[in-house]
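Left out: one protein chain. Kept in place: all the others.
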Amino acid sequence: MGESMSPARLWDKGYKVDEAVEEFTVGNDYRLDLNLLKYDCMASIAHAKMLAKIGILTGPECGKIVKELQRIKKLSEERKFPILKGQEDCHTAIENELTRTLGELGKKIHAGRSRNDQVLTALRLYYMDNIRECISLSKSYVQALNFFSSKYGRIRIPGYTHTRKAMPSSVKLWAGAFIDSMLDNIKLLECALALVDQSPLGTGAGYGSPIKYDMEYAATELGFSAVQKNPIYAQLSRGKFESTILHALTQIMFDINRLSTDLIIFSMPEFGYYELPDSFTTGSSMMPQKKNPDVLELLRAKYHVVVALETEVKAISSNLPTGYSRDLQLTKGSIMKGFMVTEQSLKVSALLFRNLKVSKKRCKKAMTKELYATERAHVLVEKGVPFRDAYKRVSRELEGK
Amino acid sequence: MGESMSPARLWDKGYKVDEAVEEFTVGNDYRLDLNLLKYDCMASIAHAKMLAKIGILTGPECGKIVKELQRIKKLSEERKFPILKGQEDCHTAIENELTRTLGELGKKIHAGRSRNDQVLTALRLYYMDNIRECISLSKSYVQALNFFSSKYGRIRIPGYTHTRKAMPSSVKLWAGAFIDSMLDNIKLLECALALVDQSPLGTGAGYGSPIKYDMEYAATELGFSAVQKNPIYAQLSRGKFESTILHALTQIMFDINRLSTDLIIFSMPEFGYYELPDSFTTGSSMMPQKKNPDVLELLRAKYHVVVALETEVKAISSNLPTGYSRDLQLTKGSIMKGFMVTEQSLKVSALLFRNLKVSKKRCKKAMTKELYATERAHVLVEKGVPFRDAYKRVSRELEGK
Amino acid sequence: MGESMSPARLWDKGYKVDEAVEEFTVGNDYRLDLNLLKYDCMASIAHAKMLAKIGILTGPECGKIVKELQRIKKLSEERKFPILKGQEDCHTAIENELTRTLGELGKKIHAGRSRNDQVLTALRLYYMDNIRECISLSKSYVQALNFFSSKYGRIRIPGYTHTRKAMPSSVKLWAGAFIDSMLDNIKLLECALALVDQSPLGTGAGYGSPIKYDMEYAATELGFSAVQKNPIYAQLSRGKFESTILHALTQIMFDINRLSTDLIIFSMPEFGYYELPDSFTTGSSMMPQKKNPDVLELLRAKYHVVVALETEVKAISSNLPTGYSRDLQLTKGSIMKGFMVTEQSLKVSALLFRNLKVSKKRCKKAMTKELYATERAHVLVEKGVPFRDAYKRVSRELEGK
Partner (left out) sequence: MGESMSPARLWDKGYKVDEAVEEFTVGNDYRLDLNLLKYDCMASIAHAKMLAKIGILTGPECGKIVKELQRIKKLSEERKFPILKGQEDCHTAIENELTRTLGELGKKIHAGRSRNDQVLTALRLYYMDNIRECISLSKSYVQALNFFSSKYGRIRIPGYTHTRKAMPSSVKLWAGAFIDSMLDNIKLLECALALVDQSPLGTGAGYGSPIKYDMEYAATELGFSAVQKNPIYAQLSRGKFESTILHALTQIMFDINRLSTDLIIFSMPEFGYYELPDSFTTGSSMMPQKKNPDVLELLRAKYHVVVALETEVKAISSNLPTGYSRDLQLTKGSIMKGFMVTEQSLKVSALLFRNLKVSKKRCKKAMTKELYATERAHVLVEKGVPFRDAYKRVSRELEGK
């Protein structure tokens, strides 16, 4: 009876868990898991249907469970289904609710699955949704770059190497580089998506389900393209899949890091090639004249945040024997933060290119003669001077010798 | 008038900041800064007193400001002083409140300082408090280890190298290693503390204060041992000091990582040397027999969290020109998380050693003869056999040749 | 004349470079570049043919250059073409040799290209070869796992979660997990290969070639599937492509890390499930009885080496404005080491599975009753007991209540 009053955890055996330890163990999970409620409902629905298919639930039983799960899913999408700290995670919260409303029937849902494959399934559905969101945001970013390029692309601008004027470039060439790079990043996201798109439902605790689990059926119900048959591999994927996703995210953030670095430097009043939108700058509390490129600086810095998350996941998940260990649960917060930071950064970057201006005047002024030295050398080459000799001749000219 | 209704930011110039960008820019700061309210009040009190000392505030003006700041400080310690998202950080929240209650007088507090040295000062006070807390918790952990060792220290236990039985060891030797190591960690904490214990108040935005700031006076008021005179160095320290603190924290977490690894392995029923307290284990949702060492696994994993934070700070703060850049603000969340994780882990570890048991019986059974091979070889050495020959003889004996 | 005596660098302007600085700048490059000689010859041949095609070289000129480059390529494959420290890199060494043997003609080879696109091209050819080698070695590793599984696969072995006995597993299931995982790793390698398979030849210093470079022709000559048209993107790829390759390598190493961890633990005499081949163990200098799993420990540790290389590349290449910076050159050693470590580890791992033994006897003994608890609970489920109740009943049984 006491059990029905305080939320029961799935593995409760009756002994009292010291409070400090529980605080430490549960950590932030009950909050993070708000993101997973929806996906756990979806996975539980597929699981229930599968149980009906193989005769462990009757049709009507399955119907009741599915209906209830759909109700919870809807609530959770409206952010109206809470997870209490004492419930620890979304899985317990949902199963408790099922038992509360369906009684004995609710207790049947967990047959044939483990929290291990349940977590994996919900996470993969969440990953797939978020990877698709990142692809979509990457495309919006590309559109914004195209918009920017169509407006300012023709302006010639100095091309730098080693942070030194090198050769003539153009805004179009610069924007085009980031477009091409993002299109390749999208391929990496798709590659990660293809990897993750394997259903682990039915692999149980990592050594298979004790019942005749129809993994293909559950996978099809959930829209997975493939089944991850080997249960040990299903568990081994934890950390691996996350790090591959995070790697793809770092590549998006890398582009944003590099373009921010360009913009921070070349929007300095001393250059003035780019003009940042007001909403992307902030003032100083002490120096009245300042317009600081804070947003670009944060965009630059957030690359390192995502890289650190990848490194963290790679470290946490290693030097462990196979089979689930609780260490792996800490990767949940890392990947969620990775998605959050990347999605936000893509949105802000797209907004940036919708509002960024290029100063035709300042760029023109900056197109000084040394930028054309290579061209001059090659005019000599076309006249038959060996390249090395042409190079030396132009070099001497520029030094005024 | 509109300004007094919506909270004004310190650098507000009137243009409208796009909402998505503001969300991105402010981020989590307004929540993190709850930890800093107290310290910013302390620093502002010292600053106000210094302004009075050099004649920019009158005595009564200073008195009013100080009284008001003490009120805010008290409120914040009771968690009753909120920071609104629109206020962005604790500094704006406090200055707004001063202006709200003191009117014109409140506007005078920021003279001679910048948000840059203000942030640095509050952070350092916060760091010093938390380093001291870590030292104190480290000592409690050592006490717990001593308690554990006094209870079980005499029990002989196999010593392993390469995860293979090597030579006889004892619980006392094992616990003693972690005691000695933590005592050395404390030295690292003290080293970090000595580094951080320099007052940056009066260095302004990074190029000195425009008024004749009495840095020594402010430093003394705040209890700093030294003044960090060079304002460019004050800013350059951002990231450096944090990474040195985080490094010290990783060393604490390293010990916890290693001892957890030992305990996870040697509390396996197959060994049974250690018996984990019930509150440190959890069950399985699928496998009724399991008692899993989740808490130890989390302790092991959290080392990597702190290492990742250190790496993150080291990456974020590099490849930047000197002088403050907004990138550096992201290090605030990292160091706060580092302290939080380490302090919590130390508490849980101390609790662990108060409750951990050693099985005399299982240890005794494990003290098998190969552990004594080195001793046997040295008995021969003492009889005059050259070590290499003794080694070969014992080796052959063990292989039954 | 002096120039022909000491090897001239491509960018030599006559001033004397301080020795310590040169030592620092050249570093290890001249040694690393031995790996690139072959690829630079291939790229230079394609470049020469393109120059002939667009009329900058005559047919006979091109013929001589190509013949000479083929001679150098052959020499380099026999490890007979040295790079002197003063030459700095393979590109200078090769061009110097061309000038030495062909005189004026040799000086013509560099027309229309920059060392920047030259380096990128040689590196990409090198990457593609090595990725293919990794794929091939991964397949050999899978074969070895299959061989191992066909020999021992039927043996039942305890499945662990949380380093605790969980459910029955088998050697086949265990080996199968690593087979499936490596097959997915190969997909990551293929994904990296597809990314890298873009020819940058003709992008010059990062802002295009000053001549009408036929990039498609050069790409086709070299067997690239695509042309990387945007020269700024070509440079931006430096660091990006390397980190994506290194990420794929870390995934291979991750598997090896995890399987090594399993084998180190479960080959302990206390378990004895696995028997390591003698050649994979070493002895102790002090303890005559020891057979240490050094090779497995090194395999485990080398994962972290490759992860650190990836992190290093990601840090080095960030916070830089676009356009080549010398920082990026340090990524060369990182990626080369990454390939070397991974290829060697794959070879050693394949060798391991050709020689690893499983002890049927020890495994059988370890299949104790608690492993079957989940099955027992599900027998009750099939009899109609709700899962949660079945779980509790079996749990009580095991605790002897």
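In order of appearance the chains are A, B and C, and numbering begins at 1 in each one.
The rule is short, and it goes like this: a residue touches a chain if its C-beta (ideal position, glycine included) is under 8 Å from a C-beta of that chain, and two chains touch if they have at least 3 such contacts.
Since the structure is predicted, the reported quantities are computational estimates derived from the model, not experimental observations.
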Contact set of the excluded chain (shown chains only): A, B, C
Identified contact with the non-displayed chain, of A:85, A:290 or A:360: A:290
Identified contact with the non-displayed chain, of B:261, B:281, B:331 or B:359: B:261
Contacting the left-out chain in the complete assembly, out of A:21, A:315 or A:335: A:315
Residue touching the undisplayed chain, where the options are A:268, A:340 or A:379: A:268
For chain B, the residues touching the chain missing from this view: 13, 56, 99, 104, 107-112, 116, 159-163, 166-169, 173-174, 176-178, 180-181, 184, 187-188, 191, 194-195, 204-208, 210-211, 228-233, 235-237, 239-240, 243-244, 247, 250-251, 254-255, 257-259, 261-262, 265-266, 300, 303-304, 307, 311, 314-315, 317-326, 374-375, 377-378, 381-382, 386-389, 395
Residues from chain C at the interface with the omitted partner, ascending: 10-13, 15-18, 20-21, 23-25, 27, 91, 110, 113-116, 118, 204-205, 278-280, 282-287, 290, 292-295, 297-298, 300-302, 304-305, 307-309, 311-312, 315-316, 325-330, 344-345, 347-348, 351
Contact footprint on chain A, counting only the chain that is left out: 161-167, 264-265, 268-271, 283-284, 286-294, 297, 311, 315, 318-320, 370, 373-374, 377, 391-392, 394-395, 398
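The criterion applied here is as follows: only the chains that are shown with their structure count from here on.
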Interface composition of copies chain B and chain C: same or different, split at half: same
Label of the chain whose CA centroid is most distant from the centroid of chain C: B
Equivalent-chain rotation between chain B and chain A, CA atoms, steps of 5 degrees: 180
Most heavily contacting chain pair (counted by C-beta pairs in contact): A-C
Most central chain, Cα average position: A
Chain A and chain C, separation of their C-alpha mean positions in angstrom: 25
Distance from chain B to chain A - Cα centre to Cα centre, in angstrom: 28
Centre-of-Cα separation between chain C and chain B, whole angstrom: 36
Interface hub residues of chain A, defined as touching at least two other chains: 13, 110, 116, 204-205, 300, 304, 307, 311, 315, 325-326
